[in-house]
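Only one protein chain is missing from this complex, and each of the others stays in its spot.
And then chain A:
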Amino acid sequence: MNTPIYVVSGFLESGKTMLLNQLLSRSEWQSAKVGVVQFEMGETVLQGCVKSLMFSMEQTMSQPELVAEQMAGLIASERPDALWIEWNGMVAMEQLYKLLNASVLKGKCSLKGMLLVGHAEMLPNLLGRTGPALLSQVAECDCIAMRGQIDRRLKAQLKRLNPGVKLLQFDAYEAIQRQLTKEREHAGSRLSLTFLLLAGIYLLVKAVLNAIGIPADTIVNIFLGIILQAVPFLLIGVLLSSVLQILVPQRLIERYFPKSIGMGMLFAVLGGFLFPVCDCASIPVFKGLLRKGVPLPAAVTFMLVTPVINPWVIVSTYYAFSGDLFIVASRICFGIITAIFIGTTYIIWPAGDNLFRETRYEEILCSCGFYEDTTDGKLKERFWVVMRHAQATFFDVGKYLVIGTFVSAILQVINIQNTLGVYQGAGAVVVMMCLAFALSLCSSSDAIVARSFLSQFSLGAIMGFIVFGPMMDIKNVLLLSSSFSKHFIIRLLLTTFGVCFGVVYLLSKMGGM
């Protein structure tokens, strides 16, 4: 028989033993045989339980086999209807899973419900400070029993960590009991159902679009075109970023990355030339560089310049403008100058600390778990850590890519470029930059589209299109928002727009474009 396991976790003094006693004294459990295992030296649970075991955390960490054996013994001898576990809030859930996955326990029990006990006034503080243990508990539990008033902010915070979590009052015993023990649908069947639902919605939307005269198949073709173009590069980007993060020790970068900011930015530009990927790849690498302590001005310069001046883009620009070297050279120069200027703004006005999303839950919860200590260890193990990390980043960033691409494909098909009138001078540059932002073209395909505007717009405006577009567009903003703070993204966007406009407008005037 497979014994169901219910977990109650929380910090010391949070009242989890009291709650457990309350739950076990309910009529549902009166006639049941219940075992209790406490991973904390504290009050004992007596009511209704057949037998209880108690282990200290030290013991659990140092002799997990022994603990698992004793638990297996309890299950074998008492054959309880359920096993309740009281877990210490300071320890990551992963420890418990490892224990339950031990060979002596395998197949004898399965985790059926998880409850976190907390205090509404203390939880927000603890969340930010206590590291991955509590976060992993919030992320993994089915419901949270909370003392005190749950305000909107806390609720939003918890929902972000765990969208499906149920928040209940501490004394809502019946509801807690129901939440904890209810049959949960299999994730596989939920996934299939969601897929079928999406398929239905998709077919419906297609039909509606066709009915109102928007060619849905064209949107589909453009969407797939951009996706198939971007996914390989996104993969390369997340792999590079993960290698950087996990295999390259921080001290190496600290030692070899140029100390002076000027040299650092030059280094960044050179890197851009040698890095044959589009913006989809440069954003994850940007994040990796920052995490490794590369100064922000240099990293920003690198991220912005790469998609404008990488070899692929140079070739496709050369091709698109029928071998016009002047345009190719202008694009490269404008790109480099703009990127360096933007980098410089971050030297003059440093960005401060709020670079990343407010609380870096994502990083702590990153499915590769604890990658801080992974620059050592066997190469083979580290390879799999890189893979795990890359995979997690791929899925994380990928959702923004898919959304951004959809928006861009729709905008292209409804032909917003046709609604544009005729613009001159500065107005034309601004219009083309906005268009580049909205269309979110891949930087190696935007030149050919830009060329087609030659009859409508001045070369200066075209320059705005092919210099600003690769640096910033809807897709990039979404990709950035997977890990950076709103504040940072808005500043970067506005700076890029302003600087890019200034550079392109002035230089193209001087160059007589």
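Assume a residue touches a chain if its C-beta (ideal position, glycine included) is under 8 Å from a C-beta of that chain, and two chains touch if they have at least 3 such contacts; residues count from 1.
Basically, contacts and distances are computed from a predicted model.
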Which of "TIGR03943 family protein", "FecR family protein", "Anti-sigma factor antagonist" or "Response regulator receiver domain-containing protein" matches, in UniProt, the chain that is not displayed: "TIGR03943 family protein"
Identified contact with the non-displayed chain, of A:Val269, A:Ile327, A:Ile342 or A:Ala409: A:Ala409
Which residue of A:Lys106, A:Lys486 or A:Lys509 touches the chain not shown here: A:Lys106
Touch with the omitted chain, as defined above, among A:Val34, A:Val67, A:Ala139 or A:Leu459: A:Ala139
Residues of chain A (touch criterion as defined above) contacting the omitted chain: 93-94, 97-98, 100-101, 105-107, 109-111, 114, 139-142, 162, 164, 187-188, 190-191, 194-195, 198-199, 202-203, 206, 215-218, 220-229, 231-233, 235-236, 239, 315-316, 318-320, 322-323, 367-369, 384, 387-388, 391, 394-396, 398-399, 401-402, 408-409, 412-413, 415, 417-418, 439, 441-442, 444-449, 451-453, 455-456
